[in-house]
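Excluded from the complex is one protein chain; the other protein chains are retained at their positions.
Per-chain residue numbering starts at 1, and chain names A and B are given in the order in which the chains are listed.
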Amino acid sequence: MSPITMVRQFGEVLLAITLAPLFVGWTAQCRAWLQSRTAPPLAQPYRMLRKLFHKDVALAAGATPLFRMTPYILFGSMVLAAAIIPSIATDLPFARVADAIALIGLFATARVFQSLAAMDIGTAFGTMGARREMMVGFLAEPALLMVLFNAFLLSGSTALPSVVDAYSAGPLSINPSLTFAGVAFVMVLLAENARIPIDNPSTHLELTMIHEAMLLEYSARHLALIEWASSLKLFNYACIGFALFLPWGIATHGADGGWALLLAAGALIGKLIVFGAALALVESLSAKLRIFRAPEYLATAFLLAVLGLLVHLLLGS
Amino acid sequence: MSHPGWVSRGVVLLQRHDLHWVLLLVLGWLFLGAIGLLRPHSLRFVARGLFPAGAVLGLGVALLGAVALLAGQAPQAMVLPLGLPNLPFHLRLDALSGFFLLLMGVAGAGISIFAAGYFRSGEGTAPGLLGLHYHIFLASMALVVLADDAYFFMVAWELMALSSYFLVVSQHRLPEIRRAGFLYLLMAHLGALCLLLCFGVLQGGKWQFTFDAMRGAPLAPLWATVAFLLALLGFGAKAGLVPLHGWLPEAHPAAPSPVSAMMSGLMLKTAVYGMLRITFDLLHIQFWQWGVLVLVLGLFSALYGAIFAGVKTDMKRLLAYSSIENIGIIFTGIGLAILFAACHLPLFAALALSAALLHALNHAFFKSLLFLATGNVLHATKRRSLGALGGLAHTMPWVATLALVGTLAIAGLPPLNGFVSEWLLLQAFLFTPRIPHPFINMLVPLGAAVLALTVALAAYVMVKFYGIIFLGQPREPALAEAHDANWLERIGLTWLALGCIAIGVLPQIALRATGAVTGLLLGQTVNLSSRIWWIAPIGAKQASYSGLLLLAGIICVVGITFVAVRILAHGRFRRTVPWDCGYPWQTSRMQDTAEGFGQPIRHIFGSAFDMERELPSPSDSAPRYRIHVEDRLWRMAYVPIARAVQRLSDSIGVLQGGRLAIYLLYSFLTLLGLLAGVL
Partner (left out) sequence: MPHSPHWIVPSLNLLASLLLLISFAMLSRRRTQRLITLFAWQGAILFTSTCLVAYSSGHKELYYSAALTLMLKVIALPWILHRLIRRLGAQWDSELLVNIPTTMLVGLVLVIFAFGLAQPISLMATTITRNTIGIALAVIFLAFLMMITRRKAITQVIGFLAMENGLFFAATSATYGMPMVIELGIALDLLVGFFILGIFFFQIREQFDSLDLRHLEALKEE
């Protein structure tokens, strides 16, 4: 492994780890502006993490080792995912280890561990949250897979870096099937990251929440790791979206020296700023769905992604 | 090669007489069963002596299967001077049978060693008799995959059905177990009847019943299709393909857990074997329409099984439905392989077939593991309903930890084995646009979508299974005294769990094994990478995966995070009571039940079920909520057929007058009729 490859690989991971809370902070700020509230400072998530890391853990009696392991596993799998997704460069040695299908598997692993940990204490809330999370998961996961299938069919590869490379090699045009996939992807992204039509990240109203219900028993460093992991998850999803639909600026194979990497990092930050604002706009414009409407919403995303596949076969022949 | 001399000499020795050795070991199983009868009531003798010996024989069979697979030699054949006058028993060992011997041997060894610690005295059938049935069952499964003529195949097949029937009804004092056993026997025989007819068609008018003759028999496309459909019916009934699955959720829970594990993990695979043997080996042509049929049936079974597993509340029944799901996934792979093979795309056919074979192997590991774990739970708590369990991770740490491995594997999560086969299958779906039929081209993405949904549902089901049984607080006070598995059981469970991890981390080894089979059946293998920790079945550019490096990555990152948190922050914690949401009167009964956990599935897929609900009224002093979910196919398909058969047999019953003279008259008239026919 040459030094520049190392820089690419580890630089990307470090960038993800440091930028992820900032991105969440930026989105929260945009939301506050749009809703005419006083915005929290941009660094609020970091302060939150620092505070949590310094507190003592209050561990519920009856917690098994699974419960204490889970925050680390969640954080670890999200960091690994960040190492696979080509956010600034496509020549990533670790990306060969797991292609996009394995990436979905990695997300699923994190979800299963989080749900199991939520059931571990045995409170009514934790189990309810786990059940709802798994429900959202089993509907969102196939939708995400179908979105990725669209990209796979276009590029002939399931590895995300190859997908990006294939796009940048081709002419600049919006592929019809990707419009469907794009809509489906945004829907899945909102659902998977506990965003507004499905879940509300800023509420602690007991009856409506999914993600927060699973975390009720976590505190201090465990909670910090989980919060960090969920911000990383949002960051990773955003980067998957960029790789699939807006791959411009990512340093591709062969053209990824130092300047290209800096340029790619700049492009990434620019995309994140725009995307964060758009996310806040979407969230401010929509209302939270009743939980029983969630299957309908996700089924729509799933069908749109499948429709994208069909359109590809329709028009592509 | 840097093997020491004696290893290579040993391999050569094994290779040359491979089939003889296998036969010897299989006879050893029968022998073990027979000597159990010497002291039928001594649990010590049977359990501590015979079952471990059976496990060792299983390892031997697995080794010989592996030699047959990996040595790449020509198939070995053998004729036993037994059987019908001009049809002695033919045996043959090739890569396909080698693969299934390997599967049976490895998983069977784990189950046998577990069974050695599992059986208790005073539970139904005497231990000696149980041991006899058990070992006959094992031996007959091995003979099924070794048989090389239709007659011997059917003998072994029926022996397998009968011995497993006796195992299912080993607690025959309970009426529902007798009922389940009867249903199983009925379906097994209907399936066997189809197979008999299938072989009748396959011999192609030459009346030669060896498989060799069938390979050469020229069949018209119509007759080939008839034979294929009969095979699909016969093997589908054994495998539990929907709508022929009716017996499976009844019989699997009724049997003792090691037997459930064997039936689900191993016996269903003999149907997969038979399907492959007939479709790819005995029939020399395939049509893409067959592939579509198998694909649709497989996908339907997979989704159906997953949905029902989501709403079931009996832990063994849940696993039985999950078996239907996994069999569906395997048949999906087979269907895809037929489709590709018929369209002359052998590389992709090899990919799909590898996925199916690997999933069969994986399922043998994780499903056996989970069935055995439910056996432990059953022994420790005497409860099968999920609603009465909970919190067993505290009292049964061994079982809980090992079952977690099985749970994650069956949920298809990386880096365990279930993920690898599903990954391969999804890769195979990705290449379906190369099929030159526009309609199929468009239907297949829907297939991939259904598969993805099934896999995700399986994760839901397994979280429910594991979370309700092992996590949370005990729902009943008696659970606090549950005991963990004994040492023999631990060995069995650990063996199977290690298998799940090993195949997941180093799938390349398993792919080599399936590669030998696809080489035999399709003349093509997927791309095998030279490094043992990578798989890239089509090409490194298209897709690659490495379970080992993924696991290493997870361990590294988790380890670094842990150390970093300890260094930069601290590791202090204190124990407190869980947060009670401002309601201090919470009890452990207020946790989500299995019914509650399955509620989203009932809500979303409501039209698949026959549901009966009893809702409490607001003024009830002791409110009760009850829900009963039934298989809709049971009412729509099975009950009408049973009624029709009943009516038919009632009308035939008119003949049964009860007078001896009349019966004699019937016989006499039949005789006269037959003689007139000869005239």
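Keep this in mind: a residue touches a chain if its C-beta (ideal position, glycine included) is under 8 Å from a C-beta of that chain, and two chains touch if they have at least 3 such contacts.
Computed from a prediction, not measured in an experiment: that's the story for all the values here.
Asker: Looking at A:Thr5, A:Gln44 or A:Thr179, which makes contact with the chain not pictured?
Answerer: Spelled out, the listed residue whose C-beta touches the missing chain is A:Thr179.
Asker: Which is it among B:Leu162, B:Leu190, B:Leu378 or B:Leu446 that touches the chain not included here?
Answerer: The missing chain is touched by B:Leu446.
Asker: Please pick, from A:Ile121, A:Val147, A:Leu225 or A:Leu304, the residue that touches the omitted chain in the full complex.
Answerer: Of all options in A:Ile121, A:Val147, A:Leu225 or A:Leu304, contact with the hidden chain holds for A:Leu304.
Asker: By the contact criterion defined above, which parts of subunit A meet the unshown chain? Give residue numbers in ascending order.
Answerer: On the subunit A side, contact with the omitted chain comes from 173-177, 179-180, 183, 295-296, 299-300, 303-304, 306-307, 310-311, 313-315, 317.
Asker: Counting contacts across the full complex, list the positions on subunit B that touch the omitted chain.
Answerer: Residues of subunit B in touch with the missing chain: 438-439, 442-443, 446.
Simple rule for what comes next: only the chains that are shown with their structure count from here on.
Asker: Subunit A to subunit B: how many Å between their CA centres?
Answerer: That pair's centroid distance is 36 Å.
Asker: For a test of understanding, state which residues of subunit A touch subunit B in their complex under the given definition.
Answerer: Contact set of subunit A toward subunit B: 53-54, 56-62, 64, 66, 72-73, 75-77, 79-80, 83, 94, 96-99, 101-102, 105-106, 108-109, 111-112, 115-116, 119-125, 127-128, 130-132, 134-135, 137-139, 141-142, 145-146, 149, 152-153, 156-159, 162, 206, 216-217, 220-221, 225, 292, 295, 302, 305-306, 309-310, 313-314, 317.
Asker: Once bound in the complex, which stretches of subunit B touch subunit A?
Answerer: 390-391, 393-394, 400, 404, 408, 411-414, 419, 423, 426-427, 430, 433, 438, 441-442, 445-446, 448-449, 452-453, 455-457, 459-460, 462-464, 466-468, 471-473, 534, 540-546, 549-550, 553-554, 557-558, 561-562, 565, 568-570, 572-581, 586, 588, 590-592, 596-597, 599-600, 603-604
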